[in-house]
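A protein chain is absent from this complex, but the other protein chains hold their places.
All chains are identified by letter, namely A and B, in their written order; residue positions are counted from 1 within each chain.
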Amino acid sequence: MSEDFTAEGGHGAVPTEGVETGQGKPARRTWPLYEVFVRGKRGLNHVHVGSLHAADDEMALHNARDVYTRRNEGVSIWVVKADHITASSPAEKDPFFAPAGDKVYRHPTFYAIPEEVPHL
Amino acid sequence: MNAHHTDVEEHDATNAYQSLSETTDHDDPRWAFGTGIVEEAGAEITSSVPDGVDPGDLAAYCLMLGDDALIYSHRLSEWVSHAPELEEEVALANTALDLLGQARVLLARAGHVEGRDRDEDALAYLRPDAEFRNVGLAELSDDLDFARCIARLLVFSSWRLAVLHRLQGSADPVLAAVAGKGVKEITYHRDYAARWTLRLGDGTAESHRRMQAAIDAVWPYIGELFRTSDEERRLVEAGVAIDPADTREEVDAVLDQVLEKATLTRPERPFIGTIGGRSGRQGVHTEHLGHALAEMQSLARRHPGATW
Partner (left out) sequence: MTVTDERPHHALEEGFDATIAADQRIEPRDWMPEAYRKTLIRQIAQHAHSEIIGMQPEGNWILRAPSLRRKAILLAKVQDEAGHGMYLYAAAETLGVDREELTEKLIESKQKYSSIFNYPTLTYADIGVIGWLVDGAAICNQVPLCRCSYGPYARAMIRICKEESFHQRQGFELLLAMVNGTDAQREMVQESVNRWWWPSLMMFGPPDDDSPNSAQSMAWGIKRHTNDELRQRFVDMSVPQAAALGVTLPDPDLVWNDERQAHDYGEPDWAEFKAVIAGSGPANAQRIAHRRRAHENGAWVREAAQAFADKQQAADKHAGATA
């Protein structure tokens, strides 16, 4: 097999050679990119958690709540168009956080697995 | 820098994502409902029926509100992997999950109150069409038309919010608990639908045409939302239910406001009628429900007695 495959593209083997990458120029105009900052609780700073696409500020906020906080209450969210950020240097760190508390089936421990079953 | 910000309600400031990584006991069997909705409010499915209330009426009322949520959630789930953008995938799935959570508690309550040993799944999967008590609006498919999705959600959430808002003071502790949590959820759904109505109504010429057509298409199903069933009438007196007719003014005002801002026209179309005075609340449905149930119940019915 001459083509190279990587197993590490997440869900399994995909070829890594002879695949187009892209130039950053889509054929159609797209919703702008927003960066999302979340303050998890009082007394903490807002931290960068990721980004999303939205047509306007309200949509960005709404989507940020859905995607990054799963609408957990008690959090404060800032969204800002990526274009509006002026950057000095690299080395940002983006902490991620766990999903919302009231959807317990999202938590691995919700599923009763006998103790003798390994590796789960 | 144009940072746009909001402070989401902070009444439970400790319930933040940081604390989520801390271990909590999720093996508690009550979590089987997946929502914590009743437990949070301190109400139990097995709470006794309020004094002077006919259990049959209460069970029927729980089914009405529960079936609305269940069937609406089911239809909304048709959108999975078909949404116009990934962000909308997440938003629509959240809405469907919220409604499914409401449905599960309401069906469980109905099952307990009627005392026929039926759990949420027996009620969802083994009842025939004519025993479902949802309104027609809940059983329509959007046929993957996003304008229809938004129009239907705008009407449904405006109405359900008005209902649940009034129901927070219900004499039935489970209904009051469902309403308390549901108000927060549905407020969010209505906001989502209203904003999208503005974008589509006042977006492009094509989106305006589609949004108007969608509003026109769901309009005939609005009339049924304000019809009061016999069970509801009796339960209103007992302080358990609310009269849906009382929500009409509020719902109309919300729709008028949104439609006007979205440059859409309020349709002048007749509402769908009843058969001998009966409609969804009495188990007389549109042709759409049978198809939804045929699919939803197919696997569960093929394996009687199986647990999943």
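Note that contacts are C-beta pairs under 8 Å (C-beta built on N, C-alpha and C of every residue); 3 or more make two chains touch, one makes a residue touch a chain.
The shown structure was predicted, so the numbers you read here are calculated from the model rather than taken from an experiment.
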{"item": "Touching the absent chain when the full complex is considered, from B:46, B:204 or B:265", "value": "B:204"}
{"item": "Option touching the unshown chain, where B:64, B:110, B:124 or B:254 are the choices", "value": "B:124"}
{"item": "Residue touching the undisplayed chain, where the options are B:44, B:89 or B:216", "value": "B:89"}
{"item": "Positions on chain A where the hidden chain makes contact", "value": "1-2, 4-17, 19-31, 33, 50-53, 55-56, 59, 67, 82-83, 85-87, 89-99, 103, 105-108, 110-114, 116-120"}
{"item": "Those residues of chain B which, in the complete complex, touch the missing chain", "value": "32, 34, 70, 74, 77-78, 80-90, 93-94, 96-97, 100-101, 103-104, 107, 120-121, 124-125, 144, 146, 198-200, 202-204, 206-207, 210, 295-296, 298-300, 303, 305-308"}
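Just so it is clear, only the chains that are shown with their structure count from here on.
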{"item": "Averaged-CA centre spacing for the pair chain B and chain A, given as whole angstrom", "value": "29"}
{"item": "Chain A - residues contacting chain B, complex", "value": "31, 38, 40-42, 44, 52-55, 57-63, 65-67, 69-81, 84-86, 97-105, 107, 109-110, 112"}
{"item": "Footprint of chain A on chain B - complex, ascending", "value": "1-21, 23-24, 26-27, 31, 34-36, 40, 85-87, 90-91, 94, 97, 184, 188, 191-192, 195, 199"}
